[in-house]
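Just passing along the structure, written as structure tokens.
With one protein chain held back, the other chains of the complex are shown just where they sit.
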Amino acid sequence: MSKTYEYVPEPALVKGNHDFSSINSLITDINLRPTPKGWYIAFGLSNLLLFVLLGSIAYLIWEGTGIWGLNQPVGWGWAIINFVWWVGIGHAGTLISAILFLFRQDWRTAINRFAEAMTIFAVMCAGIFPAIHVGRIWVIYWVFPIPNSMVMWPNFNSPLLWDVFAVSTYFTVSLLFWYVGLVPDFATLRDRIKSKVGKMVYGVAALGWRGSNRHWWNYEKAYMILAGLATPLVLSVHTIVSFDFAVSIIPGWHTTIFPPYFVAGAVFSGFAMVLTLMIICRKIYGLEDIMTVDHIEKMNLIILVTGSMVGFAYLMEFFIAWYSQVEYEKAIFIIRATGPYAWAYWIMISCNVISPQFFWSKKLRRNVTFTFIISIVVNIGMWFERFVITVTSLSTDYLPSSWGYFSPTIWDVLTYVGTFGLFFTFFLLFLRFMPMVAVAEIKGAMPQADPHNYDPETGDYSPQEIEIPEPNKESV
Amino acid sequence: MSDQKTNDTTYWKSLNELAKNKEYQKYAEREFPEDASELTDQVSRRSFLRVMGASIALAGFASCRKPMQKILPYSRQPEEQVLGVPNFYATSMPFQDTVAGLLIENSEGRPSKVEGNEQHPSTRGKTSIYHQAAILGMYDPDRSRNPQLAGEQVSYSDFAEFAASHFAETDRNILFISDASSSPTRHRLKTDIQSRFPNSQWVTHEPFSDDNRVEGTNLAFGQRLRTVNHFDEANIVVSFDDDFMTPSGHKNSVEAAWQFSMARNVNAVEDTMSRLYSIENSYSITGSMADHRLRLKSSEIEAMIFALAARLSQDLNGLDAYTDYSNSMSGHEMVETLAGELIANRSNTILTAGTGYSPAVHATISALNSALGNIGTTVTLHNLPFRDNVDNTTAFAEAVSQAQAGAFDTVVILGTNPVFTAAADLQFADAISNVETKIHLSEYVDETSRACDWHVNQAHFMEAWGDGYAYTGQRSIIQPQIAPLFEGVSDIELLHTILTGESGSGYDLVQNTWRNVLSGNFEREWERVLHDGIDDNSDGFSNASVSIQSGFASQIIPMLETSITDRIEITIKPDPTLFDGRYANNGWLQELPDPMTKITWDNVALMSPSTARSLGLPAERDFASDEVPMVRIDTGDGAIEIAAWVQPGHADDSITLYAGYGRNTIGRVADGVGVNIYPLRTTGAPYYRTADISAVDRMYEIACTQDHNSIEGRDMVRAATLDEYRENPNFSTYESVHGYEVPGIDAAERESDDYLAKGGPISLFDEQYGPDYQPQWGMAIDLNTCFGCGVCTIACQAENNIPVVGKREVSRRRIMHWIRTDRYYEGDEDNPGVYHQPVPCMHCELAPCEQVCPVAATVHSEDGMNQMTYNRCIGTRYCANNCPFKVRRFNFFNYSDEYLTTGDDPEIIQMAMNPEVTIRFRGVMEKCSYCVQRVNRAKIETRKATGSRKPEDGTVKTACQQACPANAISFGDLTDRNSVVSQHKMNERNYVMLEEINVRPRTSYLAKLRNPNPELS
Amino acid sequence: MAQIFPKWTNEAPRRILIGAIIILNAIVFGVWYFFSPEFTNVGYAPEQPVPYSHQLHVGQLGMDCQYCHTQVEESQYANIPATQTCMNCHNQIATNSEKLAPVRESWDTNEPIEWVRVHMLPDYAYFNHSAHVNVGVGCESCHGRVDRMEVVYQAEPLSMGWCLDCHREPEKHVRPVDEVTTMGYQVENQLEVGRELVAKHNIKAPTYCQACHY
Partner (left out) sequence: MSTETSDKKIYGILAEVRNPKELIDIARTVNKNGYKKYDTFSPFPIHGIDKAMSLQKSKLGWIVLSHGLIGLTGALAMIYFMMVVDYPLNISGKSLMNIPAWIPVTFELTILLSAFGAVFGMFFLNGLPKLNHPLFTSENFKKATNDGFFICIEAEDPQFEPEKVHHLLSDAGATNIEEIRDDT
């Protein structure tokens, strides 16, 4: 069979006829315009949910973890599921920012700010759970190595302690990374905003940034080093989260495949969440020129790939369970697929493995509505993946006498739903007060930013023609 | 405990004085306040406040101080009291017409734990669940606190005043209804009463007694005798529905279980085992120990006994009555098997039938035992000195109908609760409403109290003087351990008041009786009996010489009619944990899972899977739901609706119901729990009868502690027959079970016979072990003798201050028991094999729980224990998740606080707590500690006495070990090669659960053996 | 002219940084010092119902600790003496003293004297006096110079770290068993003597959790 290869030029990152100034306005005007009514409604709703979260937490602390559906075999329920789920979602931002940056994927500039913000807020939501799920939250500080009159130290053998360090490091580094990216854009806002208070606030946030190229020089270096640091970090965080399970000896948890499998799952769910939010925002804020269908397609391809990786991991779990001939391993996987939690297992499979396969079709992966639906389906599926891993393994482990079923209570649900309140509260504040696209970066990625695209004589903008090489039709 | 061996001199006098001492009564607020303050989570609570309200923290550093605590020393120090060192006093616990010898641990002058008395044959240092739970029963704040007249609170002197005038008329027609009692003092007073009140009548009422067995001996031998089975002497035991190892099935279950386990104890291939045949209708724990078990409806069991007698009459003398008899069970395979076995093992067998069966059945059993030559060897018969020579059941029924007819002007009811428990057709409440004056003595204001004018609050046996005979006849004194908490009086004190019109001292009453019993220096002898807890001059009841009475045949033949029908039968038994309902307000017993069904806080209708199907009910319970369907049971006399429960191995077309539930306004624990089944019970058919059963379209929530019944073919429990064991003594090793070795096990380690050196599979780490200078504790549990009674659970609960969490929390699978008994079914659902496996913390050498705790709250001690440090725990529950044995328990709520601050006077129930063990607060993990408080005390005492760090073998007993009637649990130092536990660990049958995951449990199991009849296999 | 911030703000970041470092250190020190049992617990000297002076009885009259705290060698508790113990002497000495009125009242009414607890361990910490006294841990080591106390106060922090100081290095603290009740015991070669005593009594003070917590 002979195939015809065709060179497809990279589509333009920014659609429409934009120059620096118009892009600048397009993005930052959102922050400078008077607050739209819709925003207030959304913010109010988010606040309502946030109060649900705070109320649930207050009741939890007052009454004890017993208000959740936890029981003797199933000591970890929704709290840990939600933690892993949110952390997973929180992987997309840094992944987009750091890994795609290192791979010189310039299209990331349209979404990286946005995705990083999502990361920060998702990790905040995630971080709540390990803290509140403990029995005695008032002594939670014992997990930190603080000198004390008991002369006791935390246990560095515990995956939970690794979690403490991993998640807090991840949050801190993501925050720094995000902030570093924001500084030039804060300067832009500082220079555009009219109000005195706004000038002061953005002025402080911009730290006196003035676009000096001597600064840019260090700045780019720092950005690259951060990207280089964040890449192993982002991989390590979900690896360590997966250690919570993989280091244990519970069948179904005690699996070496967990680290890559969790990371793939995290990228999968993170991209889906970015898509969900992005599709809404580009519509509302009219950013279709920046967050283009090409972006959506690229992200869908990643979803397709990671979804298939996750599916492969599901298969491998079964294979290894069979291949190991460990009866407890074999049993747990059979129980997952056919036992009392089979419903959850098959929701997981259909959402995570089957639904992304539609993206083999170019038409579907460029269809915004369809993508939106799939992105939500994927996140439901990923929640169930964590549910299946956490609950089924605990529910039916070694001693059949101790098997027990887990059912959530209303408080499990309310706490989970409440975290969306936290997430969207922060996300809406972000949309309102910070540029949701990295302005400086997207300017740098425009063809106008390239000095070679200017006429050497007149200094006028004259973009180079892209040469499309002749396809080699004779090759076999 | 070491103290128990030496049995410190019993300072009964000072104890008695102490009991009267005002100071003593106030001790709860007094002596060492840490006992009480231990019960609160002050530290965490203060921290909590600091978190919750910044204002408190800001109020100044003064708020960081602990609240002021008071110390109240004695004003006059009692001599024997060393603070913090518990004393042990002997006493006995009455149960119907027996007593069991106990030792009570006294902590700073209050009883806090019950142990068996090693010198007393009824317990031999062991206990049953009723004994263990008695301590909570005494500290029950719901007990009646004062006498009542028509529901109004009065004082006992009011009653005495009334009694003085009322009983001055000695010609009154008085009916005395009492519970069964073996007390010589009560017997003496009863005789006095009968002579003082010539028109009085005295009957005994016990809803579940062995009266029919006594009537059986009367039928067979013409004497009312007590049957004592010596299970340790027999080769073959045939139990017809006799659950003799359960305290609800047999008054002397502790001794019976001990004897049975002695006869089944196998330490080497040469040892022998007795063989147990069990023919029963529901699955009992005795049945679960059977080598052959046959399930039959109760009516068929009865028929089979007769058929067996008929079959044996061909070969044996003395069974002429049965020669021509036959019924539908004649020729049954089992009858033939049993006939063969019994004849082959003549005079070495025991036949026994459940107490519920008719006198004819028991007469047949007696005749069989007699014909087989068992009487005098494995079965002995005894005269009861305190028993009237009447049939209690009929006497009671007759007395009630006389009362109905207005024959009595006064009724005095002692202890028993006939309004609740008497057969429905007697209409007892109605009957006594025709009596003018009704007096009731009881611990609770119960159903009968409310039907009476006078209620007198009864003292608990630990609060009052008394006496009694053990099942086999040893005389014992009941010595109070504390002054009556609610100023209750004992039965003898009440009788004294009736006789004299004055309040009497139980102490004097008992002494007066014993003056005639003890020979020699009375004061010295009396002290000796008190100290020992037993009068060792009383060897037991004398043996009665018996022979089948003439005319037996003519009497028995008309009684041999059987009533087998196609209809569904109901069989009514006392509840294994609540008995007839008397323990219904005891939280420990309510929450103790039923040994077979593992149900707590409820009774159910037990039925076989196929019966369930025939009623249109599912034969499998939904794993995801606690809801079970209900059935309606209608006998024509009464009807109830009750949850249906499928019991694999139950006889088809038969339903078993447990009595004792469905009580109201008794107390916070008992009220509204379960269904009262007494309305289904009649004089004519107290044990079984046919009934109409129909499914009801309603579901009911059941709190069951084990949701999965099958062992799923896993190797948690390993078993073999005796022959298989002899052929391959190593049958229980991993290699024998799986056909290959534990992966990665090192050859050198495999060869080693030193248990401690014997590590496990190769490891990537240099492992840490406990240092040599410390003892290394370990436990072995013999599954061959464990019969799943659950006393270990209650003993542990009592010792370790484990809270009761209630039905709702149990149904959410949050029960707190540190040691549970797993029960697995194996084989087909119709007649599966049953295995019991007690599971405490395994104290793994390489404990998976430890490495995952982020704050090092659970780590290893130098003496090899897996420590749980409550005050370090932050409650991530990771350790519990990572425990492959799921033995860790989490305080999801502030269970202890709820449990210990119930009611208006929480200090009462707090007094039942062990001062040595921290009360756990909300949000911390807990689990079996190998009774570290006992271990540490022994280590400190040994070190003070000898300077050695290693207590001698036997000095430390864990609570579960000490309570176990079957001696199934051994515990000790593994560095001592001669310790019992080391010996057990070196036994071939020793194995650990989940060996292949290399956690190296310190708790191991000895595999189970069965001894089936080779001809049947 | 569009400066948003005045010139001094350029100095602000450095000042904030230095200020933050100072405040942070102050907080750490403050918590370390003020929140430790050494600060919060040491010196606790509640007023007692009877103004019993250890200084008088022990310091001046030279009574041995065990005259009153009789069970310290056999029990986990060093018992507070019964009223009886007081009355042994005080039915002859100072029989009319105003200060002793509560003692006499207790003796007459048989009601205990309500002493206020000074040394309070948390309930989850198990301490056994006999285990310590019998291997040469002096009363003074934990209770301080009681012979100089007019009113008994807590002399040591009784914190876990403080316990471990001795459990880790007992040789620095142990003394011959017959010197246990001595106040002001001191030898020059404590380490040497201590090592000998540790060997003699085979002391291996446990540092694992459930030696004290269960």
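Each chain carries a letter (A, B and C) given by its place in the written order, and its residues are counted from 1.
What we mean here is this: contacts are C-beta pairs under 8 Å (C-beta built on N, C-alpha and C of every residue); 3 or more make two chains touch, one makes a residue touch a chain.
Quick caveat, the model's predicted, so the values are computed rather than measured.
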Omitted-chain contact residue, chosen from A:Ile99, A:Ala131 or A:Val204: A:Val204
Chain not shown: contacting residue from B:Gln851, B:Thr955 or B:Ser970: B:Gln851
Selected residue (touches chain absent from view) among B:Arg475, B:His860 or B:His984: B:His860
Contact set of chain A toward the excluded chain (per top definition): 19-21, 24, 145, 151-157, 159, 161-162, 165-166, 169, 172-173, 176-177, 179-180, 184, 187-188, 190-192, 203-204, 207-222, 225-226, 229-230, 232-233, 236, 240, 243, 439-441, 443-444, 448-452, 454, 456, 459, 461
Sites on chain B contacted by the missing partner chain, in the whole complex: 765-770, 845-848, 850-851, 856, 859-862, 1000
Residues in chain C touching the chain absent from view: 1-10, 12-13, 207-208
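As a convention for this text, only the chains that are shown with their structure count from here on.
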A-C compared against A-B, more contacting pairs: A-B
Distance between the centres, which are taken as Cα means, of chain C and chain B, whole angstrom: 46
Centre-of-Cα separation between chain B and chain A, whole angstrom: 58
Shared-contact residues (touching 2 or more other chains) in chain C: none
Per-residue overlap in chain A, given as positions that touch at least 2 other chains: 150, 152
Parts of chain A lying in touch with chain B, wherever the complex brings them together: 61, 63-66, 69-73, 75-76, 130, 133-140, 142-143, 150, 152-155, 157-161, 164, 244, 247-250, 326-328, 331, 339-340, 394, 396-405, 407
Parts of chain B lying in touch with chain A, wherever the complex brings them together: 44, 47-48, 50-52, 623-625, 706-714, 716, 809, 812-815, 820, 822-824, 837, 839, 848, 851-856, 859, 872-878, 880-882, 884-886, 889-894, 922-925, 993-994, 996-997, 999
Chain A residues within the chain C interface of the complex: 147-152, 190, 199-200, 203, 208
